[in-house]
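The complex is shown incomplete by one protein chain, all other protein chains being positioned as in the whole.
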Amino acid sequence: MIKLFIKKELLENIFSFKFLIMFLLMFFSLNTAIFIMTKDYKARLQNYDILKPSKNEAFAITYPTPFSIFAHGLDDNICNLYQITFGGQIETGSQKQAINKIYNFFNTPDLLYIINIILSFCAILFASDLITREKEQGTLKLIFSNGIKRPAFSLGKWIGGYITLIIPIVLSVLFGLIFFIILAKIPFQFSDFIRLLIFLFFVLVYLAGFFSLGLFISIVSRSSAFSMFFSLIVWVSLVFIIPRSGNLVAKQFINIPSVQTIEIKRSQIFIKAIFEYINSHYEKSKIPQGIINQQNDKIREDYLNKLNAVESIARKITSISPASDLTFLCTDLCNTGFREEQRFKTFVIMFKEQVKNFDSDSDGNLVGDFTPFSYARSPLSDFFNLAMMLHFSILIMYILIPVILGYYAFLKFDVR
Amino acid sequence: MFKELLIKELADKIFDKRFLWFTILCMFTLLITESVLLNDYKTERNDYNLRLLTQKEFIDKYAHENRIGDMLDIQRPPAKLRLFAAGISSDMEVNTFTNNSFNVLFPPIDFVLIITVIYSLIAILFSHNSFSGESENGTLRLILSNQVSRVKLTITKFLGGMLSIIISLIISLAIGVIYILMDNSISLDSNDLMALGLIFLLSVFYISIFYLVGMICSAFTGSSSSSVLLSLFIWAVFTLTIPNLSPWVASQLYRVPSINKFEKEVKIIKGIERDDLGRNLCKEVYEKYPDLLNIIKSAKDEKLLLAKLENNIGLKNEYVAFQKEIANAWDKANAIQSAKSENISVDFFSKVDRQIALTKEISCISPVADFSYAVSDMAGSGIHAEAYFKDIKKNFEVSLWQFVEARVAKIKKTDVMYDVNKYIDIKDRPEFSFREENVSGRFSATLSYCIVLLVFNALLYLTLIRQFNRMKV
Amino acid sequence: MLQAIDLTKRYEDQQLALDALNLEIKEGEIFFLLGANGAGKTTTINLFLNFIEPTGGKALINGIDVTREPLESKKYVSYVSENVMLYGNFTARQNLDFFAKLGGKPNLTTEDYYMRMREVGLQEEAFEKKLKTFSKGMRQKVGLTIAIIKDAPNILLDEPTAGLDPKAAAELLQILVNLKRQGKSIFMCTHDIFRAKNIADRVGIMKEGRLVMVRTREEFLEDDLEKIYMNYMQEMVIEKS
Partner (left out) sequence: MLQAIDLTKRYEDQQLALDALNLEIKEGEIFFLLGANGAGKTTTINLFLNFIEPTGGRALINGIDVTKEPLESKKYVSYVSENVMLYGNFTARQNLDFFAKLGGKTNLTRDDYYMRMREVGLQEEAFEKKLKTFSKGMRQKVGLTIAIIKDAPNILLDEPTAGLDPKAAAELLQILVNLKRQGKSILMCTHDIFRAKNIADRVGIMKEGRLVMVRTREEFMEDDLEKIYMNYMQEMVIEKV
């Protein structure tokens, strides 16, 4: 009997106006995102070739990961050019965000953004009128005038609805993958495909959460208008309000100095050291690089600890909403997340220590043989840790709780 | 007749339970954001003052001509109205190794987000059934069976609905402003309040766009269920996708070489090329003074060379002339190269400006982008505000340099042994003070965006009237 | 006085909705228009209310051509729709007040409303209750009250008794009889074939957009109206069980 309901649900939804609208929106947004991000990835790859350090230049840079197409995250920071200058200071090359300020206004439209906001919008709206429409149409009365168990119908409705939701997504993503990535010869290894599969699995779990939420709201609300209205409120709070206020709220607990203050302290250390050296009429043997380096390290250390503290609190606060859970999960999975950036920075600092004890010739190149900077993104095995488990379990919870509550609510559902 | 229709529409919306729910949601969100942003602003202001202080002390102790520029990095104070429009956060402006990357993953929530996402949703949910709902329950025919022309009905429906949303907007905005005024550590002067008023007006025009979209869909489809889907589709495309895509699409349409490529070229021009040019210019000079050359070569070290030149006047001024020619050879090389790099950078930055202009044009098709740029500029945290600050900063730096040069010239007269790294006392230097642009300046900057928003409203209203006239009642 | 002169309406898809209707309803007359769904009944009303443009002929209300002066003509007609819903969130008073003002009667006192409601058979307690709590019959009566309040010389009714229980339907038609006595000309499309006998002055039957039959009360009083209707339809004849 459930099979019959699933078939009917599929048939009914696929020909509905709602499905057409949803399919267009998903197809348009997913594919433009993939198209744009692949182009951007290619441009950044060329950029890397330009900036690649020659044999003994003191530069630290790594190539962009193809996964930045799926979750751009902080890849711009990771792929930036870091030059180790006098006294162990780390200067950064300029970025496109710096010139065209408009980039800072809106999130980068990568696949994660589209899934996080637009697909969850479609999922909860699609599910929000599945039950109420049948009730207003009178077909619910007709169905239950036959000997049909309530769970059979609600389960059939859940599975049928979810499949109709997932078909357009999988089609659009496949279309996007084929046209923009495989044809564009983006270098993908085998382990990357596993990572891609996990990414898609997370997406499906995330959308199943919003789908069951929408279905539950449809069961408990009186009319279609009310259920659509209420699901929009839930969507706005989960996707916009909680994730975006988490960061600000976390800052209240730990007062973290602004980046400009750190910059000013750093330059003051440098200027003070040079000034004292010069005015002491060259008595000291060498320019006090050691002091500069050591003081810089102290400031940076202090700032990074504070930043990690803020991040962990913000992560706890925002992890109530599935949207930020998905962001943390996918950015960590695609090696463009917060954890990856910290790891990259520790590598750069280690490289700096190594560069320190080489002296440079007139135009800045290092003398003697030294191993240039090299960095490999963290392997897949690193990804599976406790924090990931926490986020993933919250996503699963967003599926289970509405389904269980919906199951019991539907038993008492007034069919009239 | 007009009044009744208006009052009925207003009453119909205000007594609707959804109105209550939404106003509470907005009030609650705005209160949280304001309280959090206020603390954020206060910490940032203290941070800014601390910076000024450390800078001042440092300069008073270690000022020397060579590094005055680095020491005196003039900072922009956080704009007061950043409480309402976060715009470009200060951390984003600086491109450094230790940066706060958390803002990149989760941009902060502010009043602009509440308007662009929550209030535009309210507008659509209130307006999607304005015609289809009434035609489904038969009241549209009943109204039109009276002496009510269709145009009048559209006007009253639009004004009535918008009035109800404006009331809810006033309530939530008032709560935000009162919360800020209560806190005495920050004082909003007339300039800010006027800017806030203009921001309020801009948000009303923005919300009315989506209210009209909802009405058009309702007149077009005639059934509430499909009209809400159509209007939410349009909302999702214009609010969630187009603004984010516009900078990236612009960069595809109008290719600009990456900044790193440009910097590398400039480095080469100023670096290796300049040295080669300089060396072969010096070679010509060397041929002119062959004998002087071998003297220099034979002298072991500088002191010996100086002693030799002292006693032979002819050789000395020849050596001086030689030095001068070498110097201007290098200057010539420098001039040529810097001219070359100059026109490359002019060409590069004109391309960048054209790309920024193109981005703005593309994003103008989405009201969200217009609205965000306009409000952030109005609040003093946008692109224009930054450019305004840079001009003031440049003028101040010019005046500062004049002051420093005058001081250095004075010192040079008295102290022969002066060199660039010697401490100079410039405690009485001009103090940098920055007052945000007055409202009329900000308004003229955002004028183009306001006009685009108004054009949107006008076009949508015309399509609404045409669509409703064709609607089968 | 309602007049239709060669009134025709052909939709874009060439489907002929109304074929040269000639009809005149004088003051103090109830005209029943019978016919299957899609026979052109509602199209006639839409043409009279200028909701759609006629492709030929004219529709006159009190001599005013509806297409030439649409707003002016609407002063002389009031309309009761089939499924009267009005505004569920508003109370009866708010609904009546709103539509009275629309109908050109801005300053009516509660006493006026009570008087009209008694005429229609609605109790005073209903006055302050929200309309969504009303039964279908009561909502239909509020619709009729609105028409009465407007006090226009012509009244157009589109299936007023559909879905009403016999008592409510009988009461409703009784009110139409009183309005007829006040000199109103009443045009009613309906399926309520059995009550035509006691109420209608003239009965017309429409089939596929053409008025196939018009009978006055005297002519159709003896014979069985349902059988006449069926013959015109030349379809099934009713077998008794």
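The first chain written gets the first letter, and so on, giving A, B and C; residue counts start at 1 in each chain.
Just so it is clear, contacts are C-beta pairs under 8 Å (C-beta built on N, C-alpha and C of every residue); 3 or more make two chains touch, one makes a residue touch a chain.
Computed from a prediction, not measured in an experiment: that's the story for all the values here.
The chain that is not displayed touches the following shown chains in the complete assembly: A, C. Within the full complex, the residue among C:Met1, C:Ala20 or C:Ala36 touching the omitted chain is C:Ala36.
Per the touch definition above, the residue from C:Glu53, C:Asp165 or C:Asp223 contacting the chain not shown is C:Asp165. Of the candidate positions C:Gln123, C:Gln182 or C:Asn198, contact with the hidden chain is made by C:Asn198.
One chain is missing from the display, and on chain A it is touched by residues 4, 8, 11-12, 15-16, 137-139, 141-149, 414-416. What chain C contributes to its contact with the hidden chain is residues 34-39, 82, 135-137, 159, 162-171, 174, 177, 191, 193-194, 198-199, 226, 229-230, 233, 235-236, 238-241.
Quick note on the criterion: only the chains that are shown with their structure count from here on.
The chains that touch chain A as well as chain B do not exist here; no chain meets both. A centroid comparison over C-alpha atoms places C as the chain most distant from chain A.
One finds 25 Å separating the Cα centroids of chain A and chain B. For this pair, chain A with chain C, the centres built from the Cα atoms lie 63 Å apart.
Multi-chain contact residues of chain B (touching two or more other chains): none found.
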